[in-house]
Structures are given as C-alpha cells and as structure tokens.
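One structure is given here, and the rest of the page talks about it.
With one protein chain held back, the other chains of the complex are shown just where they sit.
Naming follows writing order (A and B), and every chain is counted from residue 1.
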Amino acid sequence: MRMRLDELAEILDGVVVGDGSVEITGVAGIREAQEGDITFLVNPKYESYAATTKASAVILANDHKRISKPIIQIDNPYLAFLKAVRLFKGDTQKVEVGTHPSAVIGKNVKVGRDVSIGPLVVIEDDVVLGDNVALMASCFVGPRCRIGKGTFVYPNVTLREDVVIGERVIIHSGAIIGSDGFGFAKDGEVYRKIPQVGNVEVGDDVEIGANVTIDRATTGTTLIGRGTKIDNLVQIGHNVVVGENSIIVAQVGISGSTEIGKGVTLAGQVGIVGHIKIGDYAMVGSQAGVTKSVPSRTRVSGYPAAPHEVSKRLHASLKRLPQLLKQFKELDKRVQGLEREKEDAEASKDD
Amino acid sequence: MRMRLDELAEILDGVVVGDGSVEITGVAGIREAQEGDITFLVNPKYESYAATTKASAVILANDHKRISKPIIQIDNPYLAFLKAVRLFKGDTQKVEVGTHPSAVIGKNVKVGRDVSIGPLVVIEDDVVLGDNVALMASCFVGPRCRIGKGTFVYPNVTLREDVVIGERVIIHSGAIIGSDGFGFAKDGEVYRKIPQVGNVEVGDDVEIGANVTIDRATTGTTLIGRGTKIDNLVQIGHNVVVGENSIIVAQVGISGSTEIGKGVTLAGQVGIVGHIKIGDYAMVGSQAGVTKSVPSRTRVSGYPAAPHEVSKRLHASLKRLPQLLKQFKELDKRVQGLEREKEDAEASKDD
Partner (left out) sequence: MRMRLDELAEILDGVVVGDGSVEITGVAGIREAQEGDITFLVNPKYESYAATTKASAVILANDHKRISKPIIQIDNPYLAFLKAVRLFKGDTQKVEVGTHPSAVIGKNVKVGRDVSIGPLVVIEDDVVLGDNVALMASCFVGPRCRIGKGTFVYPNVTLREDVVIGERVIIHSGAIIGSDGFGFAKDGEVYRKIPQVGNVEVGDDVEIGANVTIDRATTGTTLIGRGTKIDNLVQIGHNVVVGENSIIVAQVGISGSTEIGKGVTLAGQVGIVGHIKIGDYAMVGSQAGVTKSVPSRTRVSGYPAAPHEVSKRLHASLKRLPQLLKQFKELDKRVQGLEREKEDAEASKDD
C-alpha cells in the first residue's frame, strides 16, 4: 500500500503540517523507521530521534513542538499509530477456517460459523465455540468450556473445564486458565487439598499474556472484567475479581479472593496479598507489595505499599540518614562541650 | 445429593448448634453461597458476611462466637469444608481409563492398572507408570521417567528424562520438571554450558502448580519432599532440596543448591539465593529477599531478609525519619543558640 501523507491524515482525522504530498509506504517505530515510513513520537525519551529518524513523516500530539519533518498533528498519536499499523500491515494473523484433521474433538461440541481449529487441538465434550473463534495448534479446551465470538487463542493454551471466555478475547501461548486454586486445610503436619470446584470467567475484549496463570475459584468464579489487559507471566489466584479496563503488567501476582477495581494499573512484579480491595483507578507502582486495601484513585508504591508521596518522602529521608548519623555525633559532642563548661563553671563557683 | 444438617454434622464429626433439620443441598464460599448451601467462616475479614450470606448453615470453629444461622461447630473448619466439598461435588476430574489412539508411546513402557493416557500424550522409551496414573492431553513424559500410583497430570505438562514422581502427586498444566539447571563456566568473555546430568525426584502427595519450573540437578538429584505444595509460576533451581510438608506460594524463586527444611512456608514472590539453608518450620514473608541461612522456627521478612521483628522495627523507625530530620534541625539551632550565648557571655567577661 502507498498513499500521500495528506490522504493518510484524512483517514486518521489529523492535520498535516509541512509537505502533504510525501508518499507513505509503511509504518515503523521511530528508531527502526526507513524512508517511506510514517512513525510517531510521544515518549519524551525519544525526542532526540525526531532529528535522526529516517521516517518520511511523524505523527505528533497537537501540543508537541514542530519538528523539521512533515507531521500529522492529532489528539492521540498512539491511537493514530495503531490505525496506521492496521492500514499498512493488515491483520498479520491469518488462520484457515475449518478443523485440522489432526484435532481431537469430543462429543456434543457446538461450533459456530467460520471457526478455525488448528492442528493437534484437543476439545473435550460439551464445548461451545462462537462464530469466528480461532484455536491455534495444540490448544486444550476442557469439558463444558464456552468461548465467545471472534476470540483468538494462540498455540499451546490450556483452558481447564468449565471456563467461560467472552468475545474478541486474545489469549497468548502458554496461558493456563482454570488451574486449581492453591487451597489446603492443615491437618496436623499435613496439608489436605481443598477441592477447587469453581470456574473462571473472562469478559469481552480481554487480552491474556503468554504463560499467564489464572486459577479457578474454590467455589464460585474467578472473574476478569471486560477490556482488562494482562501481560505475560502474571499469576491470578482463586476467587480474584478484576474489574473492567484494568492493566496488569508482567509478573504481577494477585493472591486469592482479592478484588481489583476498574481502570486500575498494576505495574510490573507487583504482589498483592489475599482478601483485600484495590479501588477503581488506583495505581500500584512496580514491585510494590500491597498488604492492605487501596482506596480508589490513589497511587501506592513500596513495600509495604504506602501512598506514593509517603514512599517517596521516606526514600528521600533515607538518603539523608548517613549524613544525619554523622551530624548527630557532632551535635552530641557540642552538647557535651556545653555540659562540661557548665560543670566547670559550677565547679569554679563552688571554689 | 441432599441431607439434613445433623446428618452432615455426624459425617464431619462436628456439633450442630441451631436447627439440625435444615436441608443441605450444596457447598459454596460464604460470598457465593445460596439457599441450601453450607459454607464456612474462618477468615476474620469475612465476619461481616456471616450476617448477609444466603447459606443455610455455616461451619465454624469451636471458639467462634455464635451467629444467627444454624452452625456446625468443629475443631478445623477448613478440613470440614474440604470433606463437605468432596461429599457434595465428588471428584470433578473424571478421566477415561485407557490410552487414546492419538497418543505416541515409546518402547518398553510399563503401564499399571487403570491408567489413563489422554490424546496426543507423548511417552518416550522405558517409562514406568503406576496404577491409576492419569496423564491428560498433550503431556510429554521423557525417557526413563517413573510415575507413582494415583498421580494426576493435567494437560500440557513436560517431564524431562529420568524424572521420578511419587504417588498421588498432582501436577498442573504448563509445569516443566527436569529442565536444565542454569550452570555455566566462564571462559574469557564467553559462558560454556555445564551439562546438567542429574534428575528431579518428587515425593508422594506433592502438588505442583501451573507453569512451575523445577530444574534437574547438575549431578545428583533436585528433591521435592513428600506432601509439599507448590503454587503457580514458582522456580526451583538445580540441586535444591525441599523438605516435607512445606508451602511455596506463587512466583517464589529458589536458587541452586539451597536446602529448604520441612514445614517451611515461603510466601509469594520470595527470592532465595543459592547454597543456603532455610530451617524447619521457618516462615519467609512475601517478597522477602533471603541472602543467608534462616534458623528453624524463625520468621524473616524484608530485603535483605531479617528477623520479622527487626524488619518491622526498622520500617516503623523509617516512618519516623522525616520528622526526625526536622527535629534535628531545630535541636541544632537550639544548641547553636546556647553556644552563641556562651560566646557572648565569655565575650562580655573579656570586656
């Protein structure tokens, strides 16, 4: 595909500044872009690339200062870039409709229209697949699972029994959905397994990263709300409830029965204890260890997690502590000096 | 199934308080329970649900205060709940005995009675499977592995060569047992692989979570002791030895050659360096970074891990530090004041 910059701007609903006749033939990140590509610039860390990128044009936010290249000005450059990528690259995942002869399909499986079932997929009994579902190679779909329309499942995904997946969900390779919750009853020295007889439900438009694990509920349902995006290697415990449109970055761990609100951001490697609530739109900083509930629209960080401003102040104070220890010693000496003098004075009075 | 509360109490070996004629038809968590369900209450965080749960009866500890519903009083409510779940829900995992025709079985494989080998399972040469073993879809069992009686392996598990699994073990999907230890010899700038020629042995009644990785020993054996329970996404390095009946929560990492005692609890996201010992019944707090050996029956937390009381005191002190810095400044000024006065006094003496 090729088009003029001003044609592209019209599609993206942006405004050209500079030469609108430049021909755009592709789309790339600012560091990788070559002549003919359009790129975008949002992250201030990449400002310096604006001068050196080989891209023929750049998508910029309305309030961004002009650069020497032709640009498209727009409210949301990320979104515009997304549209440009779709336009120039298309959908890269093409799968063939139909069932590969090597797939193993159970009894009473209901399959919608235009479904793709890849090689060596295993589908157990009583599964329901909506229209346009794609299950790539070697996926396992347990008994009684239901998968909504347009959901795309990459190779080697495991859905245990009774898992319910919404529409347009994307599940990446190696994800395990519906594994047993980690529940045991202590019986003397020994732990006895508490059977995990609940399930997992995943809302529409959720994305689940590679090698993520989401445990089924002990009883009831572990819930992932509509539109939530989960990065790789995240652990979600039994009976956790995650709200809508939340972001859970790689390697986060959420313990059993905790509730995550909507619009929440959990940064990378965060750990959250069980049985607490993270309020709507809360933000938890990377590697934070959250030990108690977090109110809505607040930001916490550190271990144990505290309001971000408090954590920052504590850390800033800590940096001054070695100096304080020295100064304290000096002050102590000065006070000793004053005390000695006083004693001397009193002694001389006594004379 | 349905039974009267007093009948259930007899089976569970508990005491009914309230109306023993209530009919119980199911079992559920306190938040999910509906009429006819029995539930249980142990976690103080859920006390408030005692008033609002729709459950028809509640299992409570002997020392718990009475509530308005009919209850079963018992020593260990967790254990009683476990039994109730088994009673009402049965074993949810039913697998067909026999070998699915799509499975690929090597030479000299010994298979016990009533074994289930699912679709697309691969079993290499010289494997031994005990009675009642279940291998679900797409598992890989490497050469010379031995799996004990009654062990249940969920789909997509990988057992590398020479792994030995005990009896009644449960292995969840995506677990990798017997991957190479991370061992390299530095040769100038370059790292040369040290072949990992040991194996892994897993004791009876162990449970291994989804996407767990347990590395084989360099030489000798990586050992997981009988009755130990391992949550999802845990990493266990080469030559690690874990004792009996320990609990390893999600995303813990244990470096090579470290020894974990029996009855130990490692909370979520703990990291432990290599070549140390964690004593019997020790407890390590979530996200702790353990850099040296931990004595038996102690509790450590923080980074680097210290006795929990010490960590708590340090943290409490840290919270007072910003205030201390201010107070120090003021005190310094007051001492300056005293010093100035003294100088003035001396100066006036000199006059």
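In this section, contacts are C-beta pairs under 8 Å (C-beta built on N, C-alpha and C of every residue); 3 or more make two chains touch, one makes a residue touch a chain.
In this text, all values refer to a predicted model and were calculated from it rather than measured experimentally.
Shown as candidates are B:K65, B:K186 or B:K349; the residue that touches the absent chain is B:K186. The residue from B:Q73, B:T213, B:N245 or B:S301 that touches the chain not shown here is B:T213. Interface note for the absent chain: among B:P77, B:G130, B:G166 or B:G271, the touching residue is B:G271.
The chain that is not drawn here is touched, among residues B:L120, B:L135 or B:V284, by B:L120.
By the touch criterion stated above, the residues of subunit A touching the omitted chain are 27-29, 31-33, 43, 45-46, 76, 78-79, 81-82, 85-86, 89, 91-93, 100, 102, 118-120, 136-138, 154-156, 170, 172-174, 205, 207, 209-211, 227, 229, 231-233, 244-245, 247, 249-251, 263, 268-269, 286-287, 302-303, 315, 318-319, 321-322, 324-325, 328, 331-332, 335, 338-339, 342. Seen from subunit B, the chain kept out of the figure touches residues 102, 104, 120, 122, 138, 140, 142, 156, 158, 160-161, 174, 176, 179-180, 182, 184-187, 189-195, 197-198, 211, 213, 215, 217-221, 233, 235, 237, 239, 251, 253, 255, 269, 271, 273, 275, 287, 289, 291, 303-304, 313-314, 317-318, 320-321, 324, 327-328, 331, 334-335, 338, 341.
In this section, only the chains that are shown with their structure count from here on.
Centre to centre, using the average C-alpha position, subunit A and subunit B are separated by 24 Å.
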